[in-house]
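Removed: one protein chain of the complex. Kept in place: all other protein chains.
Chain nomenclature is as follows: A and B, assigned in order of appearance, with residue numbering initiated at 1 for each chain independently.
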Amino acid sequence: MNSLPRTQHIIASGLIAAVGVTVAYISFTQEPAAAYVFPRLISSVFAILAIWTFVKAVLGRTKVGKGLSGGAIKNMLPGLVILIAYAFWAAKALGFYTATTIAFFMVLTLYDPAPHNDPKTWVKRLLITAGFIAVMYGLFAMLLNVFTPREILFR
Amino acid sequence: MKKWIAGAALALTALAGTANAESHGSYPERPIMLMVSYGAGGATDFQARIVTMTAGNDDALGMPIAIINKSGAGGRVGWNWFATQAEADGYTMGAYNIPHFIAQSIEGGVSYSADSFEPIANWGADPAVFVVAADSEFNSMSDVVEFASANPGGLTFSGAGLFVGHHIAALQLEKAAGVKLAYIPNNAGGAGAMRAVISGEVMGGVNNLSDAFRAQEAGTVKILGVFDLERNEFLPDVPTMMEQGYDIDNSSVNFRGVMVPKGTPQPIIDHLAATVPGMFENARVQRRMTAGGSPMHIMTRDEVLEMWAARQVTLEELLAGL
Partner (left out) sequence: MQFLYYLDDVFTITNFALLLLGTVGGLILGATPGLSPTMAVALLIPFTFKLEPQQGLILLGAAYTSTVAGGAVSAILLKIPGAPANIATTLDGHTMAQKGEGARALQLSFLASAVGGIFGVFLLIFLTPVLAKWALAFGPSHLFWMAILGVTVIGTLDSSSVVKGLLAGCIGLWLSTIGFDDIMGAQRFIFHDAVAGGINVIPALIGLFAIPQVIMMLTKGRTDQSAEVITVKKHPIGQAFREIIAKRTAVIIGTITGSIIGLIPGVGGQIAGLVAYDQSKKFSKESEKFGTGHSEGVIAAESANNAMVGPSLVPLLTLSIPGSPTAAVLLGGLLIHGIFPGPDLFINYPAVAWTFIDSMLIGQILMCIFGLYIAGLAASVARVPHSVMAGLVLGLAVFGSYSVQNSMGDVYVMAALGIGMYFLERFGFSAAPLVLGLILGPIAEANFIQGSMIANATVGMGTYFFSGWLNWLLILIVLASVSYSIWMEIAQRRYTAKEDIV
């Protein structure tokens, strides 16, 4: 095993162990105690297992999990930013259909291997986006009557 | 370029904002959402679906009402959401259950109280009843109390949760009969509590009259008493607790109705308060409710406000001893 995944494993399992210990600490200190019987039980197991995994990672005995390669991070980063902006901000702020149109089109543009300088690919991308939004609108708004947050462009 | 887009977005938001603030003359102009803080299929959900089914008629609101379920922790999840996150624009209504939410707010740990909501109208009153399995040896409340006096804390009986109508009824029974009982709150609501009674996991239970009526029809339970001031039209043969010698009033009766969050514009509240009771009185609604075994009790906004205030006082008294 080379050193990159090993460092990554140490960081990842360290974070999980930190969460486990925090959860256990909260479970054993919060009141009312009667409501925390079950959390105490599972958080103890959680913390022990997490520390065990952490120790194994430090010793370099982790057998499974490939870790992350630099190329993968570089490739996913723009998409991840869109995902986060879309789910945590745009969907509510701009309205579901507006935000979905923008997010879908951006993902399509950034990850479509077809060349950007050909007008035909742009038309194709727009058509796919329009078709997708039409299906979503038909399914969720018309068929299922799901109330989504108000759109900023239309109501 | 980016600044330009941000600016345009801002302008649009502002436009949309002003558009919303316009007069309420045409309210409602889109469908309304009704939040029910119990799961789909429960008594509150089922009744809410029936009483709102004519909302789209011209003599009612003229727009349909859609039910949204936000269940969990005896209703706390839904009401917390309704008090803190629901938009007070008249398009978000909620179903209330009295005494549940008032009792929970007195007990604490939630972000709502009677002051967080504005009632619109009441549609139903579902008293709590005491049920035992059909093959139980108990045949009246005095049998139950006798057993409980002989085995303090040993009579197990189920209910839908803590600080809901069933729990209030249980507390009243303990106080009035002077016995110690083992109340087992069920996490699966009234249906789960009823199952526990029928299967014999517990010796008895407090449950909704409407559900108990159905179970009695199915031959699985016996109903021993009603926690109300008068006998119920669905169960004319079942005596009230008062008749059986226990001083228990109607504090645990489960009143159901609709409300809006505090801060909803007064014209909208007035409009709703004027139309909603009429919507409940619709003959089709009445027929379906009777068919489903659900007692109706229509009250206007003023009557509900009075009832909420009265419950607040009695419940504070009852729960003070805990």
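As a working rule, a residue touches a chain if its C-beta (ideal position, glycine included) is under 8 Å from a C-beta of that chain, and two chains touch if they have at least 3 such contacts.
The structure presented is a predicted model; accordingly, all values stated were derived computationally and were not measured.
Note that the undisplayed chain, when the full complex is considered, contacts A, B. For the chain missing from the display, the contacting residue among B:97, B:172, B:220 or B:264 is B:220, taking the whole complex into account.
Mapped onto subunit A, contacts with the missing chain fall at residues 8-9, 12-13, 16, 19-20, 23, 26, 30, 32, 34-39, 42-43, 45-46, 49-50, 52-53, 56, 62-68, 71-72, 74-76, 79-80, 83-84, 86-88, 91-92, 96, 100, 103-105, 107-108, 110-113, 128, 132, 136, 139-140, 144-149. For subunit B, the residues in touch with the chain missing from this view are 33, 39-42, 45-46, 49-50, 53, 68-70, 72-74, 76-78, 80-81, 84-85, 104, 107, 109, 153-156, 161-163, 182, 184-188, 191-192, 194-196, 198-202, 214-215, 217-220, 288, 291-293.
Convention: only the chains that are shown with their structure count from here on.
Residue ranges of subunit A in contact with subunit B, taken from their complex: 93-94, 145, 147, 150, 152-153, 155.
On subunit B, the positions that touch subunit A within their shared complex are 9, 12-13, 16, 30-31, 33, 66, 68.
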